[in-house]
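Here's the structure we're looking at; comments come further down.
Removed from the display is one protein chain of the complex; every other protein chain stays in position.
Chain naming follows the written order as A, B and C, and within any one chain the residues start at number 1.
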Amino acid sequence: MGRLLARLLPGFSWCCALALTAAVATLVWFLLRGGLPAFNADLLFGGTRAIDALLLRRQVFDGLFPALFGTVAMVLLAVSLAVPVGVAAGIYMAEYAGGWSKHLLSLVFDVLAGIPSIVIGLSGFALAIVLHRSFDGRLGPCLLLSALALAFLVLPYLVRSTQTALEGVDPLLRHTALTLGASKLQNIFLVLLPNRLADLTGGIILAVGRCAEDTAVIMLTGVVASAGVPDSMLRQYEALPFYVYYMSSQYTGPEELQKGYAAAILLMIICSLLFVLAFMAQRRLKSWLLYR
Amino acid sequence: MFATLKKNIFLSLACLLCFSLAALPAYANDLDLFKGQQGVIKISGGTAHIPVMKEAAKQVMSAYPDIRITIAGGGSGVGIKQVGEKMVQIGNAGRKATDQEIEQYGLVLFKWAIDGVGAVVNPENPVHALTSTQLQDIYAGKITNWKELGGIDRAINLYTRDEASGTREVFWKKALNKGDIIASANVVVSNGAMKTAVANDPYALGYVSVGHIDASVQPVSLDGVVPSNETVKDGSYPVARGLYSITSGEPQGAVKAFIDFLFSPSGQQIAAAKGFIPVR
Amino acid sequence: MQPTTKIHTNGLSFYYGKMQVLQDVSVELQDRRITAITGPSGSGKSSFLSVLNRMWTEIPGVHLQGEAHIRLGGQLHDLCDKRQPAQHLRRKVGMVFQTPNPLPMSIYRNVAFPLKLSGCSDRQQIAAQVESALRRTLLWDEVKDLLKKDARQLSGGQQQRLCIARSLVLEPEVLLLDEPTSALDVAASAGIEDLLLALKQDCTLVLVSHYLDQVKRLADKVYRVDNGRMVQL
Partner (left out) sequence: MPILSRTLERLFFLAAIGSALLTAAIFLLLCQLGKPLFQHGGLGTLLCSPWNPGHGQYGIYPMIVGSLSIAFLSVLISFPFSLGCAFFITHFGPLALRRKLLNLVRFMTSIPTVVYGFVALFLLVPFMREYLTGGSGLNILTASLMLAVLIAPTMIIFFVDSLQRVPLSYRQAVDALGGSPAQQLLYVVLPMAWPGILNGLLLGLGRAMGDTLISLMLAGNAVAVPTAMTQAARTLTAHIALVMAADFASMEFQSIFACGIFLYLFTALLIVALRLVGRLSPRGL
């Protein structure tokens, strides 16, 4: 039995590796085949002039621009909400928490990281109802609410990446500034964090990617099929992943379907770029860059 | 065979016509309704309405950038509840709101088009006619193979809509005579999704707003009557319904302008172009 | 406690969790002398040093028993009291580690770093103090044209002298040295040893080392740690 298994394992393992590569290749090929023909000036801006759309002078109707804008706005908002809290909590976890409170907190953050995104979205929606009822209908599902829910979704990742980055600092380096009379905070901000900036940046970029790709949270908290470019955080909005989902099930003709493909490609390009950026940040961005 | 071909040609022509109509600019004076108006109009609910809403929103927002219109689906049930809870300004429904709903929320209903709900199959499917008994039996799970209906030997892939759907409610009441819908049927979330699903599945049976029927799906005649705008209009096809836009209380400002626009020649023309029967 | 006594402990015990690392240590370290501490590795030499600059408070699970005092600027400080702020004390009690530990920044900034920590912002004064510290460690002539270079590009011996300079820039009264030459080659070690003898003029040095010949060359007083106990040789 063991010998037979030992014989078969390498072959099996090759098959798996090939299948995986084939799956990804098929996916990319299929998307490109379906979506590349749609990549032209009209894809983003429809019939509107690009400059008018970019300056928000005119609304875009048959293009991806509102969805792209919505996604970017939402991600920026979500990340700027999540990063300060996440990094602060990560610092607390790494440098201040200890004993049972650290165990309990990290258990809670693990649970938070594991909660399905649709449940986070559901809570966001529930919150919207409560707000709607208590603020006389002025608040409801909107860009800000999506961003809040998404911020909460990526919070545990940020906490964890900050915590592991700080805890990974070499003990010698950790003690160096302290022996020179640095306070705990000086040590954190002048030595530990700058020294781990690459990891921190990498973690943040991955969080951005997570925000950009999520569909389940936003479909409960304010994304709609058609909204144009939102002019305030309290508006409903369009987003790329939702656009892909929407088009996949209700395209009205080959042209719309092609736009769905193109949106999928666009979303994938954005996410892979972020991924490569995170990858490079973790490898290349050396902390000394910031000391010069 | 010949009949199918003819129907297809007819449908293609109808589509072409629709496209050319949709490209027509709105009558300028109809858009004047929005002069001096601004603000946000949130619309949700009925999915049959969406193409009309999108086109109307496009025309309005192009001419008056100060007005913002957001459109979400969800189904008639969502539209009615959300407008009742004042989460949106206009709730769309493909069915009449119940008296209890109207009373509870103080709803005002505006019926701006007539629509039917027709059973549809994939264009490859040779079965083009069903009796209402057959349809009821299929949806109750008693008939499960196309062979029993004169088609090929494949299981019938049944598609239905979620409970919030007005289309489902109308189809269930008037075509299925309130018969059971088997729980194992695939559930899709909108008229658009239903059409897409049936268009992609050669063995599918679903039902969709008549306005959404185009060359990608084959309408199935019910007791000998093909669901189309003509048969719905003259009353020979029984599974008909109104398309409603609903407000909570009498509409004001931009919302009123939008409702009025739907009833204006431009609005009615959009409705016709998207395959519905205008009321005016 | 004599006025010439810089550091004094009485019945000091050092616990790491439940493990007792140092047991009933009573020593007296004189001002402007080199006191050497030897002993097998893992016997608690470094733990003793961590008491002297209160670094023990940074290590989770450590607690002390007994008395330990240090005289800084004529005032006595209790080393066993966890509540007292450690920063001010550490500016007057410098420490040099076994492995040179320049921070990942330029040479100049490394030496200026402690000044920055203590809130000094006068650029000219900082430049003057950096230069004087580097001169004291005989590093100035070697690095005066490389001040903007990354400190980690220096040789091991240079790095260690840089670290000493970094401690000296705050003009400490006590300098703790944890096997400062064991990561260096013979020539570099000799340079550091000369430097330490010169520093004795205005600084109390506590040197942990397990090179007996080095201890003989440098130390005025030698303690040996064995099984957590400290005895004078």
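Keep in mind that, in the parts below, contacts are C-beta pairs under 8 Å (C-beta built on N, C-alpha and C of every residue); 3 or more make two chains touch, one makes a residue touch a chain.
Quick caveat: nothing in here was measured; it's all calculated off a predicted structure.
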{"item": "Contacts of the hidden chain among displayed chains", "value": "A, B"}
{"item": "Selected from B:67, B:120, B:138 or B:185 as touching the chain missing from the view", "value": "B:185"}
{"item": "Of A:64, A:147 or A:220, the one touching the omitted chain in the full complex", "value": "A:220"}
{"item": "Hidden partner interface residues of chain A, rising order", "value": "2, 5-7, 9-10, 12-17, 19-21, 23-24, 26-27, 30-31, 34, 84-86, 88-89, 91-93, 95-97, 104-105, 107-112, 114-123, 125-127, 152, 155-156, 159, 183-185, 209, 212-213, 215-216, 219-220, 241-242, 244-245, 248-249, 260-261, 264, 267-268, 271-272, 274-275, 279"}
{"item": "Residue numbers in chain B that touch the chain omitted from display", "value": "73-75, 77-78, 81-82, 84-85, 154-155, 157, 159, 162-164, 182-189, 197, 200-201, 203-204"}
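The rule is simple: only the chains that are shown with their structure count from here on.
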{"item": "Arrangement of touching chains [line / ring / star / complete / other]", "value": "line"}
{"item": "Most remote chain, CA-based centroid, reference being chain B", "value": "C"}
{"item": "Chain nearest the overall Cα centroid", "value": "A"}
{"item": "Separation of mean Cα positions, chain B and chain A [Å, integer]", "value": "36"}
{"item": "Inter-chain centre distance, chain B versus chain C - centres from mean C-alpha coordinates, in Å", "value": "82"}
{"item": "Partner chain A, residues of chain C touching it in the complex", "value": "53, 55, 58, 60, 86-88, 90-91, 94-95, 97, 99, 101, 103-106, 109, 113-114, 116-118, 148, 150, 166-167, 170"}
{"item": "Of all residues in chain A, those that touch chain C in their complex", "value": "98, 172-173, 175-183, 186, 190-191, 195, 286-288, 291-292"}
{"item": "Residue numbers on chain B that touch chain A, as the complex places them", "value": "40, 42, 44, 47, 50-51, 53-54, 57-58, 61-62, 65, 68-73, 85-87, 188-193, 195-197, 214, 216"}
